[in-house]
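Report on the following structure.
Here the complex is missing a single protein chain, while all its other protein chains stay put.
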Amino acid sequence: MALSTYIDGINAALGEEMRRDEKVYIIGEDVGVMGGAFKATKGLIEEFGPERVIDSPLAEGIIVSSSIGAAMSGMRPVAEIQFVDFITPAMDAITQQAAKLRYRSAGTQTCPLTVRICYGGGVQGGLYHSQTNTTWFAHEPGLRVLCPSTPYDAKGMLKAAIRDDNPCLYFEHKKLYRSIKEEIPAEDYLVDLNKAAVRTTGDDLTVVSYGYTMQLTLQAAEKMKSEHGINVECIDLRTLNPIDKDTILESVAKTNRLVIVQEDHRTLGIGSEIAAFVAEEAFDCLDAPILRVAAPDVPSIPFSAPLEKFYMPSVEKIMMAMERCVQY
Amino acid sequence: MALSTYIDGINAALGEEMRRDEKVYIIGEDVGVMGGAFKATKGLIEEFGPERVIDSPLAEGIIVSSSIGAAMSGMRPVAEIQFVDFITPAMDAITQQAAKLRYRSAGTQTCPLTVRICYGGGVQGGLYHSQTNTTWFAHEPGLRVLCPSTPYDAKGMLKAAIRDDNPCLYFEHKKLYRSIKEEIPAEDYLVDLNKAAVRTTGDDLTVVSYGYTMQLTLQAAEKMKSEHGINVECIDLRTLNPIDKDTILESVAKTNRLVIVQEDHRTLGIGSEIAAFVAEEAFDCLDAPILRVAAPDVPSIPFSAPLEKFYMPSVEKIMMAMERCVQY
Amino acid sequence: MATKTKERPANAAAPATKPQNSTNGSTSFPAEKLKQLYTLMLKCRTMEERIRVLFKQGRFSGNYYAAVGQEATEVGCCVDLRPTDTIAPSHRDFIANLIKGTPLNLMISQIYARKTSPDQGRSSPAHCGYAPLNIITPASTIAAQLNIGTGVALANKMKKNDDVVVAFSGEGSTSLGFWHEAVNFAGVHQLPIVYVIQNNLWAESVSVKLQTRVEDLSVKAQAYGIPGITVDGNDVIAVYRVASEAILRARNGDGPTVIEAKTYRWYGHSEIDPAKYRNPEEVEQWKAKDPIPFMERYLTKHNLWNEDFKKGIVDEFAKEMDAAIEFAEKAPFPEPEEALDHVYSFSVRDRELNRKTWLPTVLK
Partner (left out) sequence: MATKTKERPANAAAPATKPQNSTNGSTSFPAEKLKQLYTLMLKCRTMEERIRVLFKQGRFSGNYYAAVGQEATEVGCCVDLRPTDTIAPSHRDFIANLIKGTPLNLMISQIYARKTSPDQGRSSPAHCGYAPLNIITPASTIAAQLNIGTGVALANKMKKNDDVVVAFSGEGSTSLGFWHEAVNFAGVHQLPIVYVIQNNLWAESVSVKLQTRVEDLSVKAQAYGIPGITVDGNDVIAVYRVASEAILRARNGDGPTVIEAKTYRWYGHSEIDPAKYRNPEEVEQWKAKDPIPFMERYLTKHNLWNEDFKKGIVDEFAKEMDAAIEFAEKAPFPEPEEALDHVYSFSVRDRELNRKTWLPTVLK
C-alpha cells in the first residue's frame, strides 16, 4: 500500500488496464508527449507508444465519435476531454450515438468506451475552465456517469469503467487531483459502479454529495459532530447515472432528513432528481424540507476572486444547511 | 377573430414581426422555398425574399452561432431547428455562447435571438424525430426556454420572444401543430414570458405540465371532475427557464397535492426541478408524495407502435396519478 | 500532399471538366462482374419501387427515403465488400443492405417495424443496420455515421487487419462540422476508409448551391491532403472502378479517399415530400440518365444483355419480395415492455416496473 493522490490513482488505473488488455488505448488532446494537461497520462506514451496514446487533433467530436466506432469494433478506448467546458463538440457523439447505439440496434451493436472528463471550479479557472455540466449526461439513459471523490475510488472506478460494457463518462474534479492522499492497494481492484458509498453513518441527518463537494461535506459532518454532537450519515453518490436509489432511500428512512450538496448551480442539478424521487418514494419518512446546497443560478463561475468565492459551496454553507435541516 | 391552429399562430407571429421590424429575419433548413418541414414559414420567402428567409446549409451549429453574431449586431434572428433531435451541433452556440455572452461581457454584449425548435413524440417519428431534450437548456441560466401549449400562446409567446432581449429557445410540439384550433386575435398581442398560466382552478390537486402533455392533462382533469367530482388546478408552465415558482407554490399551498406531467423521461426532466423546489420551499403544505407522470428512463422513443404507445404519457396514465395522489 | 497523388484529378479544375466515366480509364472487367453490377442495380430498383407502393397502400407506417436513381453509386461502391468490411450508411442507403447481403426477410421486417427486424422494431423503416455483416445501424443525425465509421477504420488500423470502411453521405452532409472532423482525422492517421458523397443536388429542399460554393465536392479532399475524385454516379462501371481503386488504396494502408458521385434523387426527399421545389425539366433530364438502361446499352454492346435476361432477374426477385413481405406482415410486433430492454448491458425492467411507488409506465 502506497500513499497516493487522486491523479496517481487515475494514472495507475490507466497503466494497469493498458498492460492487462492490449485493446485499451488512450486518445485526447495533449495526452501523449505532454502527458495530459494535468499529467493524468504521464509516462504512458513512453511505455505504450503513440499508437496506443494518441495525441488527437483539436476536435472533441472526433475524439469521442472515433472512440465509439473503435469500441464497436472491439477496442476499449479511453478518451480524454481536457475540460468539460469544451465537451460540446462531442454532444452528438455522446448523447445521440454512444447513449443510443445499444438501444437502436437492440443490443447487437455496443460501444464500451470510457470518456475521462475534467470538471469543477474553485481554482480560478474562470467561466470556461470551471464548469460541471453533468446534468446533460445524467439525464441520458444508456450512459453511465461516474464521479469518484477519493483516490481509492479514482483508481477502482476507472478500472471498472474501462472493463464495463456500457459507455462510461468518468468525471474527475481538478481540485481533487492533488489535494488529498490516501493509501490505496497497488494490486488490481475494482469498485462496484452500481453502488453509492456510505462514508459516515449517523441517525440525525442524511447528506448526499459526490466529487469535490463530498470532501467538503465530510469536513462539515465532522464539525457537526464535534461542535454540535449531530451525527450525519454521509452518502457518496459515486454514480450519477443510473443513481443507486436504494442506498439513499434506506438512509432517509432512518434519519428522516435529507440535504443534498452539489457544486453545480441549483436548477436541474443532480440534487433535483434526488429530491424528486425521495419526495415521491419516501414522502412519509420526511420530517423536514429537502434542502439543496448549490451554486446560484448563473451561467458559469466568474473569474474574479470575490465572485468565485461567492459562487462556490463551502464547509460553512454546508453546515448552515445541516443545522437548518436538523433544527427544522 | 379567426379559428387558428398552433402552426397558424406561429406563421402569423413570424409574418407580423417581420413586417413590424425589418431587423427580424429567419434562418434554418428548408425554411425558404419549402416553407419549413412543417410549413411554419409558409409564404414568408415569397413576401420577404431570400435575404430575410435564409435556406441555410445543413449545419445547425452555424444556423445558431451566426444568429448570435447577427443579434449582437442589432439584428433579430429567428433560427429554426428542424428537430430537437438534431440540435447537438449547436450545443456550444446555445449553452456556451448565447447563454453566457451577456454574463461574460458584464452586459455590454448581448444576443437577443429566438430559436424555434420542433420537439416531441407520439407521431411515430421514432428514435430521432421524437425527442424532447429541454433539460439540456432548462439547466442553463441565461437562456429562456419557452413551450406554448395553445394556438393563442404559440402566437403571443413567439412574438414576445422575438422582442425579448434574452436568447429564447421556443419549443413547439409537432403533435400540436394541427391537432387543436382556437380563436385567436388577428391583431398584435404579446404573452408575458415570466408567468405560468392557471388553466383550471381547483382545490383538490395541483397538476403542472406544458406543451403537448398540457392538453392531455386538461382532458384528464375534465374527466376527474365529471367522473369523480375531483377539482384539479391545472397549471401550464409555459416557460421552463426561468420557472415561475410563485404560481406553483401558491397553488400547492391551496391544494396541498402536486402531480407533474412531462413527456420527457423521468430522470432530470423538468418535473425533477419542480418537485425539488416544492419539497424545499413548500414542504409543510404537502399532504401527499409529489408524483411525476413521465416516460420511462430509456434512451429515446422507439419506433414500433406498441413500443411507442408504452412510452408515451396518456390521459389514462395521468388520471391514475391524479387518483392516487388525491386518495393518498 | 493531395496534389501529388496521381489518383486525384480533383484539383479545383479537373473533375468538372473531365468527370470519370466508363469511356475513360483503361480497366475492363470480366463479364460476370458486369452482369453482377447490373443485376444488383435492378434488384435495388425493384425493391424500392415495391416499398414505395407498400407505403402508398398504407401497409407500413413511418416514412421511407428512396435512393431510386442512385443505384449505380451504391452498387459500384459496395459490390465487392467483404463481410468483415464495414458500411456506414445514412437514411438514403437502405439498399446497401441488399447489396452487402442482409437477408431480405429481415430488411422487409425493418420496413414493417416487426420483432423480426435486425433492431426488433426500434429504428424507423429506412434506418437499417445488420451487425453480422458489419453494417452500422444508423442514427438519423446527418453525417454522424461518417464519424463512427472513421472510428471503425481506426480500429482496423490498430488491429492491423486489412478490412476497410465505406461511409456514405449526401452532399448536404458535407456542410456539417461532423464531416470535417471525420475526414480530417482520417487524413492525419491515413485510415482505411472511403467517404462516398452522393451528390444528388438536393438536401431535402435545399440546392447544393446553398450548401457550398464549390462545383465539385471532391475538391474538399484537398483541405485534408488526401485524394479526392469526382465520378459520374450514374455510370456503375465508372463508380466501380473509382471505388475499387479507393478501396484497394485503403486495404493497402495508403489512406482514405473522398469520392463525389454526381447523381440524382428521382423522387421527393421522402415519400411524403412532393418535391415541388424542383424544376420538372431537371427531373426529366436526370431520368434520361437512368443508370439501368445506361448499363443495359453497355452490356448489349458486349452481347451480355437481352430482355429475357432482365425478365429472369425481375421475375425471380419479385417472388423473393413477395415471400419477404408475407414473412414481415405475418411477423409479430415487439411486446410493449420490450421498450425497456437494451438500455444498458444489464436489464432495467425491475428498476422501471417494480418501483416502490406508483408508476404510470407500467400501464399498457
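Letters A, B and C mark the chains as written, and numbering starts fresh at 1 in each.
The definition used in the following text is that a contact is a pair of C-beta atoms (placed from the backbone, for glycine too) under 8 Å apart; a residue touches a chain by one contact, two chains touch by 3 or more.
Since this is a predicted model, take the numbers as computed values, not measurements.
Asker: May I ask you to name the displayed chains that the omitted chain touches in the full complex?
Answerer: A, B, C
Asker: Based on the whole complex, identify which of B:G36, B:P141 or B:P289 touches the chain you can't see.
Answerer: That would be B:P141, which touches the missing chain.
Asker: For subunit B, which residues touch the unseen chain?
Answerer: 25, 51, 56-57, 59, 61-62, 65-75, 89, 92-93, 96-97, 100-110, 141-142, 144, 164-166, 242, 249, 280-281
Asker: Which subunit A residues touch the hidden chain?
Answerer: 29-30, 32-34, 37, 55-59, 61, 85-86, 88-89, 124-129, 289, 291, 293-299, 302-311, 313-314, 316-318, 320-321, 324
Asker: When the complex is taken as a whole, what residues of subunit C touch the one chain not shown?
Answerer: Touch set of subunit C with respect to the missing chain: 1-3, 11-13, 175-181, 184, 187-188, 210-215, 219-220, 222-226.
Heads up, the rule we're going with is that only the chains that are shown with their structure count from here on.
Asker: With centres defined by CA atoms only, which chain is the most remote from subunit C?
Answerer: Result for the farthest chain: A.
Asker: Using mean CA coordinates as chain centres, what's the subunit A-subunit C distance in Å?
Answerer: Centres of subunit A and subunit C (C-alpha means) sit 40 Å apart.
Asker: Roughly how far is subunit B from subunit C, centre to centre by C-alpha average, rounded to an integer in Å?
Answerer: 36
Asker: In whole angstrom, how far does the Cα centroid of subunit A sit from the Cα centroid of subunit B?
Answerer: That gives a centre separation of 31 Å.
Asker: Touching at least two other chains at once: which residues of subunit C meet that condition?
Answerer: If we look for residues of subunit C contacting two or more partner chains, we find 120, 122-123, 127, 139, 141, 177-178, 343, 348, 351, 357.
Asker: Residue numbers in subunit B touching 2 or more other chains?
Answerer: 85, 88-89, 127-128, 289, 291, 297-299, 302, in rising order.
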